[in-house]
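Take this structure, written in structure tokens, and hold onto it; I'll ask about it next.
Only one protein chain is missing; all other protein chains are in place.
Here is chain A:
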């Protein structure tokens, strides 16, 4: 019996522990939580705040599905139950509709935009028309007629929505079950029938995305540093990530400042993009095209730079945060000026930048130069040499390069930050002449579809990975040209350039990894074990974010650059992780970087055949110098910060009319007052009311 009761006690205890998730059944009767909620968040710079804000516990509004721009009248004027939560298809997400809603004066509780399944054919760009106009090189002092896009608007489709401030939450929703539920709820309860107004109870939605930071960056940085108590609540964080760079021959990184006898060609691309909503940033043409081209060019040059003795070193650089007033490039130039970088500005010979090159096949490649610095004859000569090298490199390839014939400024590019320091010869390679050929610049539609990275239907992911798309072929052509031009620029022999060729399959795999799915068999082989968890099955999000450690595009670029420019060395895993080639080696880590990557999966086993890759890849923090200098009102450097928030959620439910609520309250107060009165009367007359059964004791006479 003892054993049995023991067993029952143990079972009891187990039951109580295994109790299961506490699902509050009353809450489930009332609310339906939304699963996929992507908000627009608040960003701040030295003077403004942009983005969206909700109230502390979320904004509640009666659902209204917007049918057309004329239907806005219902929301803004005629509807009887404000505030409204507007659901719209992305075709209505235009500047005029959003500005009308913004001025809706309390009748608009929030907006939810349903993502379409295909890109809008006329293009859409929420960025400004003149990106980064205040932090480039053109100003009143430098090329005054060229500043602020006076000669040409780079992003003509830009409607500037990303840089507006909204005081209601704006969420993005996929067209899935939740959205169907919302539409059904609207049809059942909210839809005006035959012109009559809908009756309560009405379907409503609550969106919650309260942002802690307000006003601008100096305010929020000041609030960050207030020390009221032990726990310091931060309200905002500066946008930061990492720049990746790799010299074509090893440089001693422990010695900062000028390196004697080093002449460096900086070839750069950008690593980041953004969209109106915070976690979406596919950046296919704005970031991935240039990034993949530069990686492929570096790969093509691997053998050539090791075999031949070149006069100049090629410096492959990937800047992060260029979308937000050139965070990465301004930091690197600042470090070079302050002698905190292994090379300095005197070592830089020329700059070649790869911008947006994805649509090259339908247009030409254009080589942009800066007219102001070209007035100097020596700079002009160097630029002409560089362009000549680019032209010779294009011979024999299916690439046609041209220069814009008119005097126009450089497009938004990291090279402008170098020019701010001093004049350099440099060229920016783009696939457009006077305005972006990218119709979806910095929007959620700049994805694989817009870049025409298309795969034949019915392919498995593995087959898709190994299929060479047309876009990959054209980007490989561009990469070959860039690689050959760099070889010539670095002093290589013209006769040897025909062996330099970018690999189409590698380019296609890189495009697949950045634009379709970052977790595939190829990336799993070239990434170190500790970073496997960051790979996912979605398109890479290129937004810079605020993490101290690297984001996924940085991690991928790091490993890709290491594997494509480095070499495999026979070093044990222990030594590899400790950055040495043998037990007593103390010098190699100054010159090289060793990464132990996972390698291929062994057949019939979950083990992997890892190996050590030795490369010259390094990374440095990409944060605006304004935060190091603690000068948050500066207009010299980027001052962008992102607000912090507690929770982002959305839910739908029914609301009852205000009258019914007040009636309930009235009934409650009535019940309370009448029961108080009744009880008082009864208790004061209690001895009369309940007298017959009393013992006749106390009332003695």
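As a working rule, a residue touches a chain if its C-beta (ideal position, glycine included) is under 8 Å from a C-beta of that chain, and two chains touch if they have at least 3 such contacts; residues count from 1.
Keep in mind that, in the parts below, contacts and distances are computed from a predicted model.
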Hidden subunit of the complex - UniProt protein name among "Gamma-secretase subunit APH-1", "AP-3 complex subunit beta", "Potassium voltage-gated channel interacting protein 2" or "Dynactin subunit 4": "Gamma-secretase subunit APH-1"
Residue touching the undisplayed chain, where the options are A:32, A:65 or A:345: A:32
Which residue of A:232, A:635 or A:664 touches the chain not shown here: A:664
Sole residue of A:161, A:185, A:379 or A:465 that reaches the chain not shown, by the stated touch rule: A:185
Of A:82, A:123, A:156 or A:201, the one touching the omitted chain in the full complex: A:201
Interface residues of chain A (partner: the chain not displayed): 12, 15, 18, 24, 26-27, 29-32, 60, 185, 201, 203-204, 206, 651-656, 661-662, 664-669, 671-672, 675-676, 678-680, 683, 685-686, 688-694, 697, 699, 701
